[in-house]
Each structure stands twice: as structure tokens, then as C-alpha cells.
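Report on the following structure.
One protein chain is absent from this view; the other protein chains keep their places.
Just so it is clear, A and B label the chains in written order, and each chain counts residues from 1 on its own.
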Amino acid sequence: MSNLTYLFIAYAFIWTAIFLYLLNIGKKLSFMQREIKLLKENSHKSEDF
Amino acid sequence: MDKKYLIPILLSYVAILTALYFAFLYAPTERTMGDVQRIFYFHVPSAWVSFLAFFVVCIASIAFLRTGKESWDILAASSAEIGVLFITIVLLTGPMWAKPVWNTFWTWDARLTTSFILWLIYIAYLMLRSYVHDKERGARFAAVFGIIGFLDVPIVYMSIRWWRTLHPAPVMGGKQGSGLAPEMLMTLMICLGAFTVLFATLLFLRYKTGMVATEFERLKNKIHS
Partner (left out) sequence: MTGLKQILTIIQKDLILEMRSKEIIVSMLVFSLIVVAVFNFIFDPGSEQIRTTAPGILWIAIIFASNLGLSRSFAREHENAHMQGILLCPVDRSLLYIAKVIGNIIFITIVEIISLPVMVVLFDLDLHGVLPLLLLVLFLGTLGFAGVGTLFSTISANTKSREVMLPILLFPVTIPIILAASKSTSYLLAGRDITQIWSWMRILIIFDVIFLVVCFLLYEYVLEE
């Protein structure tokens, strides 16, 4: 394999790691949005009392 | 995980890997500059993304001043952060390419100088955002500065160009645009596309984070009151 192929593979690894991290952020975000929605519903309910 | 996050992330992952393949394996090695020229495929798209990001800052700022909607302010802040990230990449990769090719890290050429001043302006923009007391007023300050900062870009570029053309121009052998091989042009286009998709994804994630943070703040105030 040529040097450039190794370079390509190395960079592919780097970006795979970065995108795995982005996926992680996306997961955390969806979790937070769900939590906030729940909290909002709860606060509305407590207002009704 | 929510599909609205999964799809853009996967899409930009595929785009970036394709761009890497084209930049490292598909594009031919440049005859005079050698492999170092491959920096070009990441340098130019980064510059493009940073300009796009600052353009979004300007548009979002105008929209914020007109409507007063907080979401526009969040969009401007998100875009500015990503823009600063990419302009920093431009300023770091540029000298790495220039040193072996022009035999100097830096010249005060119009494009280089403008990028540098742009970096300073948007660092100032982010500092301004974090240094205000009153959040609502701070958002308006940032919007005003965001608009002037972007309008300043062509003015800075023109002024530096007039300044440089009246001086002996530094020798710059074969920069981009002049006789680019079709494979190279193709690679550049793919890299530009990939970076744009990456920008959109990052902006979306950052924007949603900002929205969650404000919602959170609102809830907190509601509970405290």
C-alpha cells in the first residue's frame, strides 16, 4: 500500500472517532429535549392545582 | 436517538469520508508542489465554511433586530462559534502550505490579511457575547456587531488589495484557480460540498443545544418565581 493510502486510513480513523463523539452529543441532546418536555408538562400540571 | 440528529450526522460522516478519499487517493499529486498541495482540499473548504458561517451570523443578526426572536440570536451565536473554529483551521493550515511552497509562513497578501482580521473580529464578537450583564441587551449588541463585522469583510479586503497593489507584490507561484486539473477541481468541489454538509450538521447540533439551554433557563425561572 502506498503512503497516501495509510494517510487516508489514518484520517478515516480520526473522523470516525469525531463522528462517534458527535453521535454521543446527539444522543445527549435528544435525552435533554425529552426531559425538558416532561418537565414542562409537569409544571403545567402543577399550575392547574 | 432522535432521527433528526442521526440522519445529518451519518450523512456528513459519509460526505467527509468521501472527501478524504478524493483528497488523498483520487486527486493526482501536484507536479511542482508535491503532496503538500493536498492541504488545499481542506484549506479552501474551511475558508468557504467560515465565510458561510459569518454570512449566517449577519443574516440571523438582521432577523433578530427586526423580529426580536431569541432563536435568531441563538442561531447567530452558534454560527459565529463554528465560523471561528473554521477560520482558525484556515489560519493554521495556510502557513503549513505556504512554507514549503512560497518559502515563507506568511505574507501580508489581501486574502491572508483579510482572514486574519476576520478572525480578530469574530473573536471579539464571541468575547462581547460573554462579557455582557443584561442578556437581552447583550443580544442586541452582538447583533449590531455581527452585522458591522460582516459588512467590514469586503471593505477590509478591498483596502488591503489597494494597499498591496501599490507595493511590490510578493512572488506567488501558481495559486489555486490557475490551470487546475479536472480531477483536482472535482476533488475540490466534493470537499466543498462535504464541508458544507458538516457545517450544516454542526450548526444544527449547536443551535439545538442553545435552544435546550434557553428552555432550561425559562423553566428554572418559572420554578423560582
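Keep this in mind: a residue touches a chain if its C-beta (ideal position, glycine included) is under 8 Å from a C-beta of that chain, and two chains touch if they have at least 3 such contacts.
These numbers come from a predicted model, not from an experiment.
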Where does the absent chain touch, in terms of which shown chains it meets?
B
Touching the absent chain in the whole complex: find that residue among B:Ala63, B:Leu85, B:Val132 or B:Leu219.
B:Val132
Where the complex has a chain not shown, which of B:Ile7, B:Leu151 or B:Leu185 is the residue touching it?
B:Leu151
Kindly state which of the options B:Val14, B:Met96 or B:Leu120 is in contact with the chain not pictured.
B:Leu120
Residue positions on chain B contacting the omitted chain are 65, 117, 120-121, 123-124, 127-128, 131-134, 137-138, 140-141, 143-145, 147-149, 151-152, 155-156, 158-160, 162-163
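Convention: only the chains that are shown with their structure count from here on.
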Just curious, how far off is chain B from chain A if you go by their C-alpha centres, in Å?
22
Note which residues of chain A are touching chain B in the complex, please.
4-5, 7-8, 11-12, 15-16, 19, 22-23, 25-27, 29-30, 32-33, 36, 39-40, 43
Which chain B residues qualify as touching chain A in the complex?
1-2, 5-6, 9, 12-13, 16-17, 20-21, 24-25, 35, 201, 205, 208-209, 212, 215-216, 219, 222-223
